[in-house]
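Notes follow the structure.
Yeah, one chain of the complex is gone here, protein chain that is, but the others are all in their spots.
Here is chain A:
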Amino acid sequence: MPSIRVVNLKKYFGKVKAVDGVSFEVKDGEFVALLGPSGCGKTTTLLTLAGIYKPTSGEIYFDDVLVNDVPPKYREVGMVFQNYALYPHMTVFENIAFPLRARKIPKEEIEKRVVEIARKLLIDNLLERRPSQLSGGQQQRVALARALVKQPKVLLFDEPLSNLDANLRMLMRAEIKHLQQELGITSVYVTHDQAEAMTMASRIAVFNQGKLVQYGTPDEIYENPKNMFVASFIGNPPTNFLKGFSVEVEKGQTILKRDDVVLKIPKELETNLKEVVVGIRPEHCEVVHNKQENAIPGTVYVVEPLGRDIIVNVQTDRGELVKVFGDPAKIPSVGEKVFLVPHLEKIHLFNPETEETIL
């Protein structure tokens, strides 16, 4: 299986810079997710990898071979689309056999391979049906079978699960991951769902506005987001941001102040910023009832029970809503005065202008 190397990839549509200078590498057999909001350039990047779009500039290498000008049919990629893109006028069998027929493989061999892959994906009883007679989940499996049957060197996924209902999505998530690990095919997976990226990929490339913002393992990206965008995009609920804290650096600690809130961070910050944004993950904060040091006062706005835990929404005195995981055994009542106590060693600080992470 090849590795993929993308160097300074740019794709413009007229004046629109869909992809604007993206570089990353996918190792042999690795599963990489391209994550970002809609219109961030992740799908365009995927389509250039497939050879459907030609890059405006930049290079794409499969192993060490420059494939910029190689048409899709010679790239040996399998692709799964969001709307499945099954050929409506063909049966499931014909759909799966279609890529093999392009290769002039003998009939018996085609039949053998189609049945084999259909068995693996539990759709061998549907081979005579047409796509319109299948459920969304079944169509998804057919699309997957069609991508896999030609034994591709690279697998590309374009939001393959977003049209499925929540339960099926969870199921297919595990199944695709298992399949990828079993077959060891180099895979690139486009999604806007951070949970999918976190659970499936060995590395995540976070995209925003045509640029690659951060590339790393799920843990790296979660623990050390590069800027406010990544911090807000990864994690559910996302990182809470509290703006307008003044900074005083003292020996051994940094003191953040806002109104009568004082947060003492046990670390000397190297910065000349006057003001910072504080980022707190929902699980890195307690809700308490009595006033104490390093606490932010607020009022309970609403409580969202999730069964295993609850999300307490607290409105600060400045009106920001902060989402915090709470203990389902102690559900606070709405309107109650509470204090938020963040875990100071896990807190993130951001430059309010550049939105870059400074701690």
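Definition applied: a contact is a pair of C-beta atoms (placed from the backbone, for glycine too) under 8 Å apart; a residue touches a chain by one contact, two chains touch by 3 or more; residues count from 1.
The rule is short, and it goes like this: contacts and distances are computed from a predicted model.
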Identity of the absent chain, which is to be given by its UniProt protein name, from "histidine kinase", "Binding-protein-dependent transport systems inner membrane component", "Ferric reductase-like transmembrane domain-containing protein" or "Transcriptional regulator, PadR family" = "Binding-protein-dependent transport systems inner membrane component"
Answer key for A:136, A:184, A:305 or A:328 versus the chain not shown reads A:136
Full-complex touch with the removed chain, picking from A:8, A:23 or A:83, is A:83
Using the touch definition up top, pick the residue from A:103, A:274 or A:289 that touches the left-out chain.
-> A:103
On chain A, what residues meet the omitted chain?
-> 47, 50-52, 71-73, 75, 77-79, 81-89, 98-99, 102-103, 130-132, 136, 139, 146, 150, 156, 163
